[in-house]
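Input: one structure, supplied below.
A single protein chain has been removed from this complex, and every other one stays in its place.
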Amino acid sequence: MISSHAVVESSEIGANTRIQEFAVIRAGAKIGANVVIHPHVVIGDGVEIGDGVEIFPGAVIGKEPKGAGALSRTPVFERLVRIGNNSSIGPHAVIYYDVRIGENSLIGDGASIREQCTIGNKTVIGRQVTINYNVRIGNSVKIMDNSWMAGNMDIRDGAFISGGVFTSNDNEIGKHGYSDAHVLGPIIEEGAMIGVGAKLLPNIVIGKNAVVGAGSVVTKSVEAETVVMGVPAKFVRKIS
Amino acid sequence: MISSHAVVESSEIGANTRIQEFAVIRAGAKIGANVVIHPHVVIGDGVEIGDGVEIFPGAVIGKEPKGAGALSRTPVFERLVRIGNNSSIGPHAVIYYDVRIGENSLIGDGASIREQCTIGNKTVIGRQVTINYNVRIGNSVKIMDNSWMAGNMDIRDGAFISGGVFTSNDNEIGKHGYSDAHVLGPIIEEGAMIGVGAKLLPNIVIGKNAVVGAGSVVTKSVEAETVVMGVPAKFVRKIS
Partner (left out) sequence: MISSHAVVESSEIGANTRIQEFAVIRAGAKIGANVVIHPHVVIGDGVEIGDGVEIFPGAVIGKEPKGAGALSRTPVFERLVRIGNNSSIGPHAVIYYDVRIGENSLIGDGASIREQCTIGNKTVIGRQVTINYNVRIGNSVKIMDNSWMAGNMDIRDGAFISGGVFTSNDNEIGKHGYSDAHVLGPIIEEGAMIGVGAKLLPNIVIGKNAVVGAGSVVTKSVEAETVVMGVPAKFVRKIS
């Protein structure tokens, strides 16, 4: 079930696993049973893939963060990726090192998951979504396509974030570089819903089951069970 | 004209067609004449490519929708893709199964076209655009880069959608899952123009030749030949 056109340096490949053409599996990667690895996938050393996972063409699992002299922040990471049973990684998605993904989760086409991130079970990360460094995402969360989660966020169980939502972790818009001392991404609590195209500014909390209307710019914290909307977002009503 | 480094399982390859290195063409795919297939392209079974088509590196044609246990909606699809003569598919674009694309159309870099979509002739889908499931797009439509079209939309001939436009098909922002009973993407009629970064909410119609200003949030239907703008979008003037 391993294509003769693939390069498989690892010897830890589970039963019934299929590795297709032109995939590259580095030595030290561990692949479970009943996994499907499509063509042109790259899996680095230190990556552990659970049973029943499917990885679509061109996905890259285990990318080193890279500064290139242009970033003020030096990336810190552990050389490890874990992907839980029955999760799925879309075509051209990029999973950096130091990422843990739970079971039955889905990472969309072209999504980027940065270093120091944790993603729970039954969670969906949409197409082209970027999850920046050091973000904790719970179970049964949905983050829809083209949304962008800043570094240092918490996104709790059952939160729903629609498409094109952008968050920020720096009141000075990043001009003076990113240091952990002054940045804090928004916190999105259990069951909160963020409407399409909303923007969330730093150092705020979106409370449990709160609702942020489409296109809103949220500049301060939103209480639990509360609806806000507008630019800037204002109180609309409590959810009874 | 077929690289010895490609894997070509199909025997239905037209005259003067070039298949480059590390491409994978599955058995049952049909490729026309004068086609160029760049390196690292994957073409599934059931895909039919017309004459003169160019498919750029890393594009994936014929992807199965995937639920992974995390989505409430079970994907439905026919195992078929048709791409008309002289169309072009950008690098890393992903065309799901059950998609028909007309002639002389262009799909941009990294775009995702989901199952049950139809795209007409001379239509441009920009970079990183996602077209969700069951969307009908007419002829000579332009959808610019990074825009996101919800499921169940109609986008009619000559409509122009600028970059970063997001649409929604669910008033409850998707929290309760997607069932066909309560969702309906916006309808964009002939010649309508949607400005950069606008958001369109569900169950609305943007009338013929209407214009939506940049950054607007459109919460109700817009009549034909009418300009609206703002958050929420309000009437500005009729187009004489």
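Every chain is named by a letter (A and B) in the order it is written, and numbering of its residues begins at 1.
The definition used in the following text is that a contact is a pair of C-beta atoms (placed from the backbone, for glycine too) under 8 Å apart; a residue touches a chain by one contact, two chains touch by 3 or more.
This is a predicted model, so every value here is computed, not measured.
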{"item": "Contact residue for the chain not shown (choose from B:104, B:118 or B:203)", "value": "B:104"}
{"item": "Chain not shown: contacting residue from B:87, B:132, B:152 or B:226", "value": "B:87"}
{"item": "From A:92, A:122, A:142 or A:156, residue that would touch the chain that is not displayed", "value": "A:92"}
{"item": "For chain A, the residues touching the chain missing from this view", "value": "7, 22, 24, 40, 42, 58, 60, 63, 66-71, 92, 94, 110, 112, 128, 130, 146, 148, 150, 164, 166-168, 172-175, 197, 199, 201, 215, 217, 219, 231"}
{"item": "Those residues of chain B which, in the complete complex, touch the missing chain", "value": "5, 20-22, 38-40, 54, 56-58, 86-88, 90-92, 104-106, 109-110, 122-124, 126-128, 140, 142, 144-146, 160, 162-164, 191, 193-197, 211, 214-215, 230-231"}
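Convention: only the chains that are shown with their structure count from here on.
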{"item": "Chain centre separation in whole Å, for chain B relative to chain A (CA means)", "value": "24"}
